[in-house]
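Excerpt of the complex: some chains, original placement.
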Amino acid sequence: MKSANSYIHRTARVGKGTTLGKYCVIESGAVIGKNCTLGSHVIIHSESQTGNNVRIADGAVIGKQPARAKGSIFQDKDRPQLPPAVIGANCTIGAQAVVYAGCAISDDVFVADLATLRENVTIGDSTIVGRNVTVENFTTVGSKCKLETNCYITAYSTIEDFCFIAPMVTTTNDNYLGRTEERFKHFKGVTVRRGGRIGAGAVILPGIEIGADAVVGAGAVVTKDVPARTVVVGVPARHYGETPREQLLENQGWN
Amino acid sequence: MKSANSYIHRTARVGKGTTLGKYCVIESGAVIGKNCTLGSHVIIHSESQTGNNVRIADGAVIGKQPARAKGSIFQDKDRPQLPPAVIGANCTIGAQAVVYAGCAISDDVFVADLATLRENVTIGDSTIVGRNVTVENFTTVGSKCKLETNCYITAYSTIEDFCFIAPMVTTTNDNYLGRTEERFKHFKGVTVRRGGRIGAGAVILPGIEIGADAVVGAGAVVTKDVPARTVVVGVPARHYGETPREQLLENQGWN
C-alpha cells in the first residue's frame, strides 16, 4: 500500500482494504490487519500489531516506548524487553489515545479518545475504556468491563470481568505517599472482583478489594475491603445494605 | 488557498485572510471562515463549518464522527444522520481539543486544550469550556457559562446560562451503574438552572437539579435537588444557608 501523504516504513505490512488518513507514520515491522481504518496523524510504532477491522482515530499513538523519570519507582530492570503493542480484531482506538508497547488488547475492545493504556497492561475482550481513562502499568482488566470517562486505574491493580468503574473514580497503590524504603514492599493497587462496581468520584485506598457484585457509592472514600454483594457509601465508606437482587450479575441475562 | 505543507481537499473552502500551520488536513466540503488562524496538525473533517475570526490550535480535531462500542447504550438508530460540526464566529478551539460532528458552538466560545465536545451538544455564546472538559452527547450548555478544567458533564444534561462548574466536578446519569433493563427508562443527567454554581470536586447524582443561583460547596456529594438561591455542603450534601446577596446573578451588573 502506498500513500502520498503518509510515511510507511518498507518493512511494515498493511492489510488489504485498510485505509489511511493523511500524515500517518507506520514504523518498521508494524503489522496492520485487513480492512482497518486509520485516521490522520496516527502513529504506529515499530513492531506493533493490530487485528482486522480495527479503527484508529486521528492522532492516536500505538506502541509508545515508556520513558522513565530518573526518580521513577519503575526502572529499566523491570522491563528487560517489552513485547510490541498488540490490538485485537474489531477494536476501536480513539483520537489521541496512547497505547504503550507491552500492552495487550483483546478483540472488540473500545478505547475512547485520549485514553492511555500503559505497558504490561492487559484488556479483556469487549471492554470499554472511556475517554481520558488511564490504566497504569502491571494492571489487568477483564472482559466486558466499563471504565468510564477520566477514571484512574493505578499500577498493580486487578479488575475482573463485568466490572463498572464510574467517571472520575480514583484508585491508589501507595499508603506511604512516596516516603520510606519500606513502601516498596507494600505497593498494591486495587482488586475489583467479578461484577464489582464503583460509583462516580469515589476514592479507593491502596490494596483494597471490592468484592464480587459489590457496589461503592458515588463520592465514597473506601478504606476497608468491601464484601461481595454489599453496598458501601460515605467518607469513610460504611456498610449501607445489600446489592439489589435485580442488579446482580446473574440476573442480567448476560449469561 | 494553497499550502505546500497541508492537505486541503479541492471541495473545501477556506476564507480570505485565513492562515494555516503545517500538516493540516481539511477534508471535502469543509468551510472555514475568513481571517481564521489554524495551528499545525489541525484536522477539519468533511462538511465542518466555522465562522470568521476563529482560532484553532495545534492538533485539534473538528467534526469527528462518533464510533460506537458494541456495548454502548447509544447505537446507530439514535443518529440517523449527524449534521456537521458548526463553530461560530470569534471562537477559540484549544490544542488537541476534539469537537464531534453534530456539535453546535455559538459565537465567542472559548474551548481550551484537550476538551471534548460530543455529538448532539450545543454550547451557547461566550461560554468558556476549560481544559480537558468533557461534554457528553445530548447535552445543552447555555451562554456565558464557565466549565472549568477537567469537569465532566454527563450525557442528557442541561446547563442553563451563567452557570459556573468548578474544576473536577463530576456529574452522573445512571443510578443503576450499568445494570438492569429498567435503567434505560431512567437515564437522566443533571440540570443546572440559570446561574447555578458547583464547587470543585463535587459529585452530582443522576437526575439532580441545581436551582437558579444555588451553590454546591467544594467536595460535596449531592443526592437531592438543591433549591434556588441556597447553599449545600458535605457528604451527603446538606443545607448550609442562602446564597450571599452580593453573589446573586442579579447583583453582578452583567445586565
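By written order: A and B. Residues from 1 in each chain.
Please note the rule applied: contacts are C-beta pairs under 8 Å (C-beta built on N, C-alpha and C of every residue); 3 or more make two chains touch, one makes a residue touch a chain.
This one's a predicted model, so the numbers in the text were calculated from it and none came from an experiment.
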**Request:** Fill in the total copies of the single sequence across the complete complex, 2 being in place.
**Result:** 3
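The rule we apply is simple: only the chains that are shown with their structure count from here on.
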**Prompt:** Touching chain B in the complex: which residues of chain A?
**Reply:** 5, 21-23, 39-41, 55, 57-59, 90, 92, 94-96, 108, 110, 113-114, 126, 128, 131-132, 144, 146, 149-150, 164, 166-168, 197, 199-201, 215, 218-219, 234-235, 246-249, 252
**Request:** Note which residues of chain B are touching chain A in the complex, please.
**Result:** 7, 23, 25, 41, 43, 59, 61, 64, 67-72, 96, 98, 114, 116, 132, 134, 136, 150, 152, 154, 168, 170-172, 176-180, 182, 201, 203, 205, 221, 235
